[in-house]
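A short write-up of the structure that comes next.
Shown here is a partial selection of chains from the complex, left in place.
Each chain carries a letter (A and B) given by its place in the written order, and its residues are counted from 1.
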Amino acid sequence: MKFIKHEIPQKLITEDGLRTDGRRFHELRPIKLEVGILKRADGSAYIEQGRNKIMVAVYGPRELHPRHLALPDKALLRCFYRMASFSVEDRKSPAPSRREIELSKVIREALEPAIFLERFPKTAIDVFIEVLQADGGTRCASITSAALALADAGIPMRDLVSAVAVGKVDGHIVLDINDLEDKYGEGDMPTAMMPRKKEVTLIQLDGQWSIEEFKQGFELALKGCEQIYQLQREALKKRYIEIREQAAKEMGENAENT
Amino acid sequence: MQKIHKIASEIEKDSIISLAEKGKRLDGRGLEDFREVTIEAGVIEKAEGSAYVTLGDTKIMAGVKLEIGEPFPDTPDKGVFTVNAEFVPLASPVFEPGPPDEDAIELARVIDRGIRESEAIDLEKLCIIPGEKVWIAFIDIYILDHAGNLFDASTLGSITALLNTKMPEVKVENGEVKILDKLVSFPIRKIPVSVTFAKINDKLVVDPCIEEEHVMNARLTITMDENDNIVAMQKGGAGTLKTEDIYKAIEIAKVKTKELREKIPRGVSNG
């Protein structure tokens, strides 16, 4: 709600080393992951991370129009990151902003190394990301969620992709920055990795970081990704159990009907 | 893959039609039954109002954002609202990224008409300085999963989001608008609700699912206020309706709009 007056915090970190939302420096926000929540999509996932609420759908591999866009030797991965008009304090126009276009690109490039695109030549795999509410770190939460949606769509992957942003806030290097820390902190470094392969698929940075600060932040990001990876695995496991149960139930129903 | 899909849908088509002839439907509903409806208000804290609606597998999110802006020259003492529908490609294999197409525009305009013609919003109460400053409400509907009957889900979502909307009190000092801390409810005085029908061969079915929409000849949406006034009507589709279809639909809508209206969570009124 835009009209609730938010005081700009005097300090982003208390004397006790607590952050605006009560977290410690190396603590993630509460994360809720759900896989397979949409009916029409080939795969889908939903993430809540702090107050972020993001839905991801995957369609494909599927035919592609116009045809001349198709690649002869692999699937074309397309990615659309969009923010709902009401996801932020000031209404966002539905037309894609330059920020959304850049983020769509870096998210695609963060996911692409993990997918066996070469198995589906001439097709398209489409990842649609809808940010319903934004609270800092949306690109990383989108990547985390998109990796699950791709898995849910049954698309073969080398590895998952796990992502989190670290920040420089009141001089401290902290994990998983929220909206306030993003706006009033001194730096932001979104990072994504393939957790089993330990390879970096996204790294961006703004702010002013000494080389030492960068290294400290980057290592913290890699640790955060590890934690996120465990949550992703649990969410996938939960989904597989659901599917199994549903299949069993449907088989029962079919038996009844015959 | 598309070819298989096509054949499947030909078989499905025959099955939907022959079921309808027998008064039955794919998912076991009666011809005049709605799917399960859930309506959750206030799910997006950053919006001034919001609602998440599921209608069977159909899922939509409606959000309201407020701004202070100028009134239209011909209604200087009234606030302004607009309805916009986004068919985001998340929701369906046939939706594409880009500006609203004719389906999204039709949906938004029919929702708009229901709200506007029922005079659901007390627009005079949105006026701050006549001719200069009024509240502008943006009602944005995001289709998240398209499993049929976007009209009724979107009408429910929009009016629930409006009922749930909070706006700050304002004070005018020396021609300047000052926003106060106190929040009040958005001025809603009517609750329009729509019921949508699909004509399948010569049967009318209520709340069509996506498979039924694929085979229907024509669509009819009827929006009513709580006094059984018809405030919007829209025929869609490449087929026709008979006079008796329309009359029958109105009688059903009279009953169903009341039932749906009961399901809407009410915001705490601003006393």
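Heads up, the rule we're going with is that a residue touches a chain if its C-beta (ideal position, glycine included) is under 8 Å from a C-beta of that chain, and two chains touch if they have at least 3 such contacts.
Note that the structure is a prediction, hence the values are computed from the model and not measured.
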Chain composition of the complete assembly in this structure file: A x3, B x3
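The rule is short, and it goes like this: only the chains that are shown with their structure count from here on.
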Whole-Å gap separating chain A and chain B, where each centre is the average of the chain's CA atoms: 30
In the complex with chain A, residue positions of chain B that touch it: 1-2, 43-48, 50, 57, 59, 61, 63-67, 84, 86, 88-93, 97, 99, 138, 140, 142, 144-147, 166-168, 179, 181, 183, 210
Complex contact set, residues of chain A against chain B: 1-5, 38-41, 44, 51, 53, 55-57, 59, 62-63, 80, 82, 84-91, 94-96, 126, 128, 130, 132-134
